[in-house]
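Mind looking over this structure? Questions follow.
Every protein chain except one is present and positioned as in the full complex.
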Amino acid sequence: MDYLTAFLTGGAICALAQIIYDNTKLTPAHILVSFTAAGAVLGGLGVYQRFAEFAGAGAIIPVSGFGNSIVMGMLSELERLGWEGLFTGAFEITGLGVTTAIVFGSLMAVLFRPKG
Amino acid sequence: MDKAQKDQHTRYQQMVKEATPQPNRWKNAAMAFITGGLICTIGQLLYNLFEIIEPSRLETTAVTQAAMIALGAVATGLGFYDWLAERGGMGAAVPVTGFSNTITAAAMEFKREGYILGMGAKMFVIAGPVLVYGILSGFVISLLRAVLSGSLF
Partner (left out) sequence: MTSKRLGLQTVVFQEAPRIIGCSTIAGPKEGDGNLGPYIDTLVDDPLMGQPTPEKAERMLLYQACQDALAKAALKEDDMQFFIGGDLLNQIISSSYCARDLGIPFLGIYGACSSIVEGLGLGALIVDGGYADSVLAATSSHYQTSERQFRYPIELNVQHKKSNQWTVTGAAAAVLSRTGAGPRITMATFGRVLDYGIKSPNDMGAAMAPAAADTLCRHFADTGTSPGDYDLILTGDLAAVGQKLFVQLVKEADYTLGSKHMDVGAVIYKPEQRSGAGGSGCVCSAIGILGYVVKEMHNGRFDRVLALATGALFSPVSNQQGDSIAGIAHAVVIEGGNL
């Protein structure tokens, strides 16, 4: 069951992005940035977490879930450290992903060439 | 620019609009839905696996996102992601695998200009803005929450 909800909710977020892409002059970069920022804001309002409880990976895997992870890190660090948490929290959860991206990205660049 | 010129431009832009083929909106949205949905289903599978070994939900989330990012990087290196995106559109771009693709694709492309000023400097050419605005908007909303709840100090 959770696979189906992940498929449907994740697919819906991507379809929404596609509709925006096909009907506006926005580039994919603009859309990725907007979705991440939207995920962060909705996370800060507590909305995204409730959505994620229902949608599972359908909420976590889109970049909006990445934006939400940024805020979740900030809020949990805020609780632990006070105001310093606002500055240390961004990579509390996402740091794992960002470092993975750098390590694997570099590895791939060393191993492969663009095929075109 | 005088008025006649402006009118000419407006008129021409109308002509261009009419001549430009419309994207196949239904098909594109359906493909994005299926592609994005499948990627999230793989994510759910990993999430369920990591849930067994990770102590908290935040950590399971972090590890799942990182694992998908690793998958995205490998798919990009093998030249598969470009193919997927041409068909799946935003269904391939919006998941974190797509975020990972922007980093790997830039790293592969700019490696030719050297590891420091090429790959190192330009790796985040597209992912950079995502991080910058994700963090800025996250910072603002978290700050507001902290101020309103009085938990800042």
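By letter and in written order, the chains are A and B; residue numbering begins at 1 in each of them.
Rule of thumb we're sticking to: a contact is a pair of C-beta atoms (placed from the backbone, for glycine too) under 8 Å apart; a residue touches a chain by one contact, two chains touch by 3 or more.
Here the structure is a predicted model, which means the values were calculated and not measured.
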Original post:
Which residue among B:15, B:52, B:116 or B:148 touches the omitted chain?
Top reply: B:15
**OP:** Specify the residue from the set A:28, A:44, A:58 or A:89 that touches the hidden chain.
**Re:** A:28
Original post:
Which one, B:44, B:101 or B:137, makes contact with the chain that was left out?
Top reply: B:101
Original post:
Contacts of chain A with the missing chain: which residues?
Top reply: 21, 25, 28, 114-116
Subject >> Absent chain, residues of chain B that touch it >> reply: 8-9, 12-13, 15-16, 19-23, 28, 76, 79, 81-82, 84-90, 92-93, 98, 101-102, 104-106, 108-110, 112, 125-126
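We adopt the following convention: only the chains that are shown with their structure count from here on.
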**OP:** Take the average of all CA coordinates in chain A, do the same for chain B, and state the distance between these two points in whole angstrom.
**Re:** 8
Subject >> Residues of chain A touching chain B in the complex >> reply: 2-3, 6-15, 17-23, 28-29, 31-33, 35-37, 39-41, 43-45, 56-58, 60-67, 69-76, 78-79, 82-83, 86, 89-90, 93-94, 96-102, 104-115
Subject >> chain A-touching residues of chain B, taken from the complex the two chains share >> reply: 23, 25, 28-41, 43-48, 58, 61-70, 73-74, 76-79, 82, 88-91, 93-100, 102-109, 111, 119, 123, 126-127, 129-131, 133-139, 141-146, 151-153
